[in-house]
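All protein chains of the complex are present and in place, except for one that has been dropped.
Now for chain A:
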Amino acid sequence: MMLKIKRVPTVVSNYQKDGAGDTSRPVGGCGRNCLKACCIPDAKLPLYAFKKVNEKDLALHECGEPPVAFLDSLLLGEWEDRMQRGLFRYDVTACETKVIPGEYGFVAQLNEGRHLKKRPTEFRVDKVLQPFDESKFNFTKVGQEEVLFQFEASDDGQIQFFPNAPVDVDNSPSFVAINVSPIEYGHVLLIPRIFECLPQRIDRESFLLALHMAVEADNPYFRLGYNSLGAFATINHLHFQAYYLALPFPIEKAPTKKIANLNGGVKISELLKYPVRGLVFEGGDTVEDLSNVVSDACICLQNNNIPFNVLISDCGKQVFLLPQCYAEKQALGEVDAELLDTQVNPAVWEISGHMVLKRKKDYDEASEGNAWRLLAEVSLSEERFQEVNDLIFEAIGCGELDDNVQGDKEVDAVSSSAHSTVVVVAGSQECVVLQ
């Protein structure tokens, strides 16, 4: 049996049309500044190259002023420019929003425009990994004006910025583009190695890039998120989302309990007193240490066909990993009709506590209880969560990553660095070594 749900897909680009693979542009020298071979040789886009920090301390800051402030100048300046050029489907700052009174401070937004003008589409939700399909919408079909800048690691150890850099397709550039249906100010998409047309699946290199973007932003209120297929990603072209909301998210306020310390300084905790069960990854001697552990956990979930969401918060110092089963329940008809009526799709932002509501009624009646009820449906059961944790710990503990789709080079890199020792700190003071 194939599990499917019907939902209104989010329009992330003005070049995304109803119907599969529809693109409004003719191919070949089209003159409309697209990202295809006809226009890309003449394209000039800002390029921001971040400095790879190898020091032990994540908090270390380089001396001297960087050429441009990543978030406050570059990202917000380019975003506001697109706003004033009218590229967004609506002005998100005109959408009413509030913090719901209560212990956690869930954030509710009334957004009546986001789901309009689209027909519900069927999505397969029982396969976390699906091959890239050139015939469907993907980010190589967006216009250049929707791309804010190129983002890559600097090759000389310094932050570099070029306001007008050519696009070197052979060098696998990664793009930051606007989401034309933003859920908050500064809502963008990070598309790693865009021209490689990677499907929506985490790999070490791409996750590290996303973590670096959070580090560069250097602001605890600029977070990145990831939805796997089956966990409310609608586009099967590798992308992360990010936006700027200067409030703490409820998930960031929830207490945690430490369950493991890894070699490399990464600490793993379990979320407590939160409707969705999940893991929190923190620390790490380097950005890469943290990134590798989280990536390996995500790869494990992918290979076991478990849908999940990821939130990168606190300037890249903290990552939340949340396996979920809402779409599966929805497809099996196990979700309450009242919850389905709200048409809220519990993806990473909703799970983190930022609820985008489509009906005035739901906004007016928004309460902590309602938010909690929805999110409780998203969570795995305690039993299933423990099973999933066992899979994850096995994967990050012994590093036998059975990721056969990745190239040989990648597998080598994984096996040479992944025999870290896991020390599980159980409440009973038992120590378990997983090898």
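What we mean here is this: a residue touches a chain if its C-beta (ideal position, glycine included) is under 8 Å from a C-beta of that chain, and two chains touch if they have at least 3 such contacts; residues count from 1.
What we mean here is this: contacts and distances are computed from a predicted model.
*Asks:* The complex has one chain missing from view, so what does its UniProt entry call it, picking from "LOV domain-containing protein", "Ribophorin II", "Geranylgeranyl transferase type-2 subunit alpha" or "E2 ubiquitin-conjugating enzyme"?
*Replies:* Going by its UniProt entry, the chain not pictured is "LOV domain-containing protein".
*Asks:* Out of A:12, A:39, A:74 or A:231, which residue would touch the omitted chain in the full complex?
*Replies:* That would be A:74, which touches the missing chain.
*Asks:* Which is it among A:5, A:40, A:95 or A:224 that touches the chain not included here?
*Replies:* Among A:5, A:40, A:95 or A:224, only A:95 touches the chain that is not shown.
*Asks:* Consider the whole complex, including the chain that is not shown, and state which of A:126, A:282, A:368 or A:387 touches that chain.
*Replies:* Going through A:126, A:282, A:368 or A:387 one by one, A:282 is the residue touching the chain not shown.
*Asks:* Give the residue, chosen from A:140, A:318 or A:379, that touches the chain omitted from the document.
*Replies:* Spelled out, the listed residue whose C-beta touches the missing chain is A:318.
*Asks:* For chain A, which residues lie in contact with the unshown chain of the complex?
*Replies:* For chain A, the residues touching the absent chain are 57-59, 67-68, 72-74, 76-81, 84, 91, 93-99, 101, 105, 107, 161-163, 185-186, 220-221, 244-248, 252-253, 256, 261, 263, 265, 282-283, 314, 317-318, 419, 421, 423, 429, 431, 433, 435.
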